[in-house]
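Take this structure first; my questions come after.
Note that this complex is displayed minus one protein chain, with the remaining chains in position.
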Amino acid sequence: MNYLLEVEDLRVEGRPPGGQYVPIVKGVSFAIKPGEVLALIGESGSGKSTISLSTMGYARPGCRISGGKVRLNGEDVLKLDQQGKRDLRGSKVAYVAQSAAASFNPSLRINKQVTEAPTLHGIMKEEEAVKHAVDLYELLDLPQPDTIGTRYPHEVSGGQLQRLMAAMALSCTPDLLVLDEPTTALDVTTQIEVLKAFTDIIQRENTAAIYVTHDLAVVAQVADHIVVLRNGEMVEQGPTEQIINDPQHEYTKILLSAVRHIPKEDHEHQDAGSEAGHLIEVRDVTAGYGNVTILRDIDVVVDARESIGIIGESGCGKSTLARVISGLLPPASGNVLLDGNALPGPVKGRTKDELKRVQIVFQMADVALNPRQTIGKILGRPVQFYHDMSVAQRKDRVGELLELVELPRAFASRFPGELSGGQKQRVNLARALAAEPDVILCDEVTSALDTVVAASVIDLLESLQEKLGVSYVFINHDLSTVAAFADRIVVLYAGRVVEQGPTSRVLSPPYHPYTKLLLSSVPELRQGWLEDVMETQEAQGGIARGVKLSAVGCPFFDRCPVAINGVCNKETPPKRAPVGRHEIACHRKIGELLAGLGMAEAVAAS
Amino acid sequence: MTASPEGSKETSERDNLRPTPTAWIAIFIIVFWVLVAVFAPILAPFSHSEMISFESFAVVEESAFLGTDYLGRDVLSRIIFGARMTLGLALIATIISFTTGIVLGFVAAISPGWVDQVLSRTVDAIMAFPSIMLALIIIGGVGTSLPVVILTVALIDATRVFRLSRALALDASVMDYVSVARARGEDVGWIMLHEILPNTMTPLAAEFGIRYTFAILFISSLSFLGLGVQPPVADWGVMVKENLQGLLFGAPAALLPAACIGTISVAVNLLVDWFLHRSSTMIPEELMG
Partner (left out) sequence: MRNLILRRLALGLVTMWVVSLLVFASTEVLPGDVAESILGKDAPDEVIAAMRERLGLNRPAYVRYWDWLSGLLVGDLGVSLGSGRPIAELIDDRLWNTVRLASVTAIIAVPLAVILGLVSAMKAGTLMDRSISIGTLCMISLPEFFVAALLVYIFAVKLRWLPALPSVNPNSSIWESLTSMALPIMTLTFAVLAHMARMTRNAVINVLSSAYIEMALLKGVHNWRIILFHAFPNALSPIINVIALNLAYLVAGVVIVETAFSYPGLARLMVDGVATRDIPMIQACGMIFCATYVSLNLLADILSILTNPRLRTQN
């Protein structure tokens, strides 16, 4: 009986505005020993955040804790009065929220907020607390630990703010840390850094923690114990190793199978290399918004029945490229060719047939479907617009389209608000199919979806390609999703193509330092991956920095472990082609890059 | 994380559309006044200008139960005819302001930079005036008449409608469904009509209510100042002005038309308030202890 926290038959109810209370957490029990990290894992609506908050006796507006016990050091938190809860919060249990940007008060300096809890709870005096905070900043690897606290929240980057929030939570050395999806909003490369800082400090301080996330690979790095949740009920719980390697429950198995693995050598996609003529050619395109140039000198081709994956961190110009191809953003210079004929830059200049052949699908189905139109109208309009059918024919075609994306025909009369996220994304896709296009530009179509739903959408895309023979330009920030799906990969960094080629050749082995950084940043579903990656991470210097656009030299210069000062920051890197359609933009020779598997020598050589 | 499980969203929205008791009262009052205005000639016992007594501010035998005004005219009849004038003028002004405001607002939102700049800066300049000052200056410059009053109120209202509809259209036009329509090759008119307009209807409908009460209050205020509707026409604002002196002798003839203005504008505002604030607030309950 030496548990730090025991949650017993916890029940929470919530109510939509103006509606009745309905159960959202339906009797969940678990326990945490001192120093143990427990992960609550589940998809959206599983109640994981709600449960984590109730360990502090807190329910979000519109929710209420309706039953159960939450015992911290043997004392029931739910029975405490307001003062009792205040004494507990911040000092014994501390919270790290998903969005640090929203959770820091914009009008107060960071130190003021970090030291608030220890001074309020009478644990430390102001100066003492500041000193402690500076120590924590140092432990969390924050730059300029002495002065960073004197800034306002908007003056530091997102990744730093996330770590500062961890410092805020640890300021009282709490017994229990509640981390609510603390890395979900971050880019993969930033995620590693934050994750590493979190795991280190949790181990060092021997703090127990509840880690809430939907990402199994992340869980494998941090948790000792996993609780799998679904619709407010506990599905399975056990040690991390058992859940990952030997899941018992069907739902856990589904969750695990939805995690995509980066294909190794054996995965060889078709490498048609049909020089005969490309479906789409992007030639020398430079584009941007206003005075800001985002894309520079882009050359990319798409062949018939092919899937091109476009990857890169946020801010690299992936979506901009899709907008240029679709005609939503006319390029400043360069051309987009369709079947060898130059397409006019803006939509207005293109013929209906040209428009019909290139369709775009956006990330957020919520804002991509007009909430005031029925699904029937949403799908019927492109049918009528491009194919000019009679009303009866149109209705029939809408039904066909719905079946094509595996939705019932009856959905035609519904509004988007009545559909789930995955269903909306299918409608979103069906609208593009309505045109009977040759190529579909998919802009992060799976990023807003839960893992399992995302996997089913990918499967659908693959089967549609087989059936209809469309090509995809598949934009995603998640390398593992792209790798499993695309025939060829284009790696964008700061608006330039740094590497492109057949998936297997780009990824195994990776040549370009940025490709390496991306590849090594994808969390793997095995314990100890994080430690390994931090040790072998050649690009350690590259993790912490953000994407900066630059007109001269190689944009990756300031993050690159093998950069040549005086060359890489001055001259545009040459394009090197090891074999066939594989192309790498780097000042380093292929041999150097390959040898760079042990980068140390390369660094010594420079 | 939201509290509402998926799927129940739509039904709860429909539940919310059911008027609350307050909203019912508001609807009742509005319908009542609309009927009074429409059937004024049938309902009113006397004409609006007929002097039925030589006694001012008195309940005389001939008059209906509200008595006579300062000229010995029947107050009830004048209120009934006043409903026509006050509510009608405000309605005309609001309709003009809405059509121009929405059209120009949408045009500004989708037009090239300079059109938007010209329209928006002009509206900014007009809005730099407190609205009553603008009205006083215009009426001072051109003299007063019904068309001048209507157009002045419409101009003031239109600037507000312009701002709102421009902002709404801009909000909607950055939505991905508009990008999809543009990429499909749809023309601007179709996008406006099918993609943007339907999504701006709710706030615009609420704004119509707000603008309508503003027009009622504003026109009556002008009449009260002697710069709007001119006697002997029956208008609620005019009636307050005419009978104000009687108040000092204890005659409430000035209060009645003012109260009528109050009822209709309270009713419209209550309805709008219900319409806009159907969802509850999201403040942590612990903070409200």
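Observations
Going in written order, the chains are labelled A and B, and every chain counts its residues from 1.
Everything that follows uses one rule, which is that a residue touches a chain if its C-beta (ideal position, glycine included) is under 8 Å from a C-beta of that chain, and two chains touch if they have at least 3 such contacts.
Please read all numbers here as calculations on a predicted model, not as lab measurements.
Touching the missing chain, out of A:Ser107, A:Asn291, A:Asn341 or A:Asn565, is residue A:Ser107. Of the listed residues B:Pro21, B:Gly113 or B:Pro130, the one in contact with the hidden chain in the full complex is B:Pro130. In the complete complex, the hidden chain is touched by one of A:Asp87, A:Asp200, A:Asp339 or A:Asp396, namely A:Asp87. With the whole complex as reference, residues 53, 56, 58, 60-61, 85-91, 94-95, 97, 99, 102-108, 116-117, 120-121, 152, 154-155, 168 of subunit A touch the missing chain. If you put the missing chain back, the residues of subunit B touching it would be 22, 124-126, 128-133, 136-143, 213, 217, 220-221, 224-227, 237, 240-241, 244, 247-250, 252, 254-255, 258-259, 261-262, 265-266, 268-270, 273, 280-284, 286-289.
In this text, only the chains that are shown with their structure count from here on.
Here the CA centre of subunit A is 48 Å from the CA centre of subunit B. Subunit A makes touch with subunit B in their complex at residues 14-19, 22, 24, 44-45, 49-50, 58-63, 82, 85, 231, 326-328, 347, 350, 352, 355, 359-360, 362-364, 367-373, 381-382, 385-386, 415, 417-418, 420, 431, 435. Contact residues on subunit B toward subunit A in their complex (touch as defined above): 1-10, 12-13, 15-16, 175-177, 179-180, 182-186, 194-195, 198-199, 201, 278-286, 289.
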